[in-house]
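Take this structure first; my questions come after.
Complex shown without one protein chain; remaining protein chains in place.
Right, chain A next:
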Amino acid sequence: MATGVAAWLPFARAAAIGWMPVANCPMPIAPRDNSKRQDELIILNVSGRRFQTWRTTLDRYPDTLLGSSEKDFFYNEETKEYFFDRDPDAFRSILNFYRTGKLHYPRHECISAYDEELTFFGIIPEIIGDCCYEEYKDRKRENLERLQDDQEENKDMKMPNMNFRETMWRAFENPHTSTMALVFYYVTGFFIAISVITNVVETVPCGSTANQKDMPCGERYTVAFFCMDTACVMIFTVEYLMRLFAAPSRYRFMRSVMSIIDVVAILPYYIGLVMTNNEDVSGAFVTLRVFRVFRIFKFSRHSQGLRILGYTLKSCASELGFLLFSLTMAIIIFATVMFYAEKGSSSSKFTSIPASFWYTIVTMTTLGYGDMVPKTIAGKIFGSICSLSGVLVIALPVPVIVSNFSRIYHQNQRADKRRAQKKARLARIRIAKSGSANAFLQSKHNGLLNELLELTGTEEDEHKLTKSISLLESQHHHLLHCLEKTTAHEFVDEQIFEQNCLETALQTFPSGSPSMSDHDSPVGGCCGRRGKKNNPLPNASLLTAHPIPTHQGPLQELSAIHIQSSDPLSHTASRSNLNLKTGDSSKINCKGGRITTAIISLPTPPALTPDGDGLHGPPQRRPPPPPGNPPPPSIQTTTSSAGINIVKVSAL
């Protein structure tokens, strides 16, 4: 029920008394309204601005937030009001909806912000009143187009696993993605230009030699032109076949406009090759040459403006159709009139109505060649009316087409501008985001160092280390940590991950060594760990790039020393050990002393190294030594017990 008239329900029910005398059967019992609340004022506090309304006003629309019991969730007992932490400006139009039954869209409001508010308060946008609906829809469509543009750009991003065919297709479609693609793009463009110029120059009369009359260059240098033509057609054929091969959907590709243009561009040559010797069809052969000019349309792959033009014409099809139709109508009318007007005069060129068409067209488009002119007075009068109306007929639909073109063109310009701005924006956003992601990794690092200090350091050091981390952050990190534990995987830095994936993509042999998998827990082989040892530098950069607070002086030194140590693998060893310790810290806190020695003892890293290598060692490079390798005592126990864990962890 359209609930704007909910207030009239009592009236409708009262008017039902009119049916009573007519009815033959007893009436059903009326529902009792037990919750007989007196109409009361409700206070809605939206971000500090207080709105007040009657309860019944809100009850008009029971399937929205404010009309249902959902608003009880926002009730504030102390202040006896409903508090919403939303935009008070947008709330105005929402409350007005309850009051007047009509939802209006304020023009100064951002469309997505407004949509969000509507969704929050449970109001569907379709009930926006007619006065504002069009504006709303227009803005929404514009916004959608904008978002679509953004999405299309994402397609440019290289996906990690693309086979050769997909890469080729991508190179064809987006020439700016790789150098090869760019080269290909320019080469084909060059050859299209050459082909078109050749076709044009072919017909220019070159100077006459011994012959009397001028021959066109095509006939004079037949062989040269033929070779040129052949070369171009070769290139085009190769290009077409390559595109056909690379296309994800060959059928769809063959049906697309560009491929049809390609085919039409090269077909005449092949047909010509087949038919040269047949005299009867040589006339047709000459006609076929005309189709060579379609090669110029191949430029539309290279020129965006051309594509926009084509798209505009397509989208203005109805306006163009109307233009054509009205022109035809006018031409026929005027041609008829002119014919009959000029019929009287002798030696008139207006021999028939179709002959007059030519005059009408030339006059209406204000060309006025002057090869046909009316001679009678009536003819002249009608001729002038014809030219005046011609201007009008053509001028009417043209602005529509122009505005369409302008809109599409600007949209494209906007898209290009956005694409350029987007890179800078994304970079900044990425830095901000990675700050938070790395905060977790950083805090793990800190947490570990925290424990070290707890065990060895003095009280002051410990205090220095304890960074004031907010409760929210610590809870968040704890959550991430739990996730790591659940999945038995770990979070790593983005760069490292990308590099790892690159490696896994390029690795030709299966990366999991059998012996490795024996040690592995049945967790899948995420490429995280294995890559690490191949790319020590990112690790190092990870550790150093983040602003380690200055009061972690001694530890910074420690980590710095680790990094400076020449053996790259020890970095990974140390880092993975660090991570390992984070995992193990819950288990072997009591064995703190051993942990301490494992890290702080500087001389031992080299000793650690071979074990470190072996433990999470590269499966392809070396067979991993069995965990029971004879290692130096105290450290070894830890590391070996940790070693098993290392194996598990690093296999991930």
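Basically, a residue touches a chain if its C-beta (ideal position, glycine included) is under 8 Å from a C-beta of that chain, and two chains touch if they have at least 3 such contacts; residues count from 1.
Convention: contacts and distances are computed from a predicted model.
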Candidate names "Gap junction protein", "Kv channel-interacting protein 4", "Eukaryotic translation initiation factor 3 subunit C" or "C-terminal-binding protein 1-like"; UniProt protein name, chain not shown: "Kv channel-interacting protein 4"
Which residue of A:A16, A:M162 or A:V402 touches the chain not shown here: A:A16
Listed residues A:D39, A:D130 or A:D371, member touching the removed chain: A:D39
Chain A residues that touch the omitted chain in the full complex: 1-2, 4-5, 7-27, 29-30, 32-33, 38-39, 54, 56, 99-101, 330, 333, 385, 389, 392-393
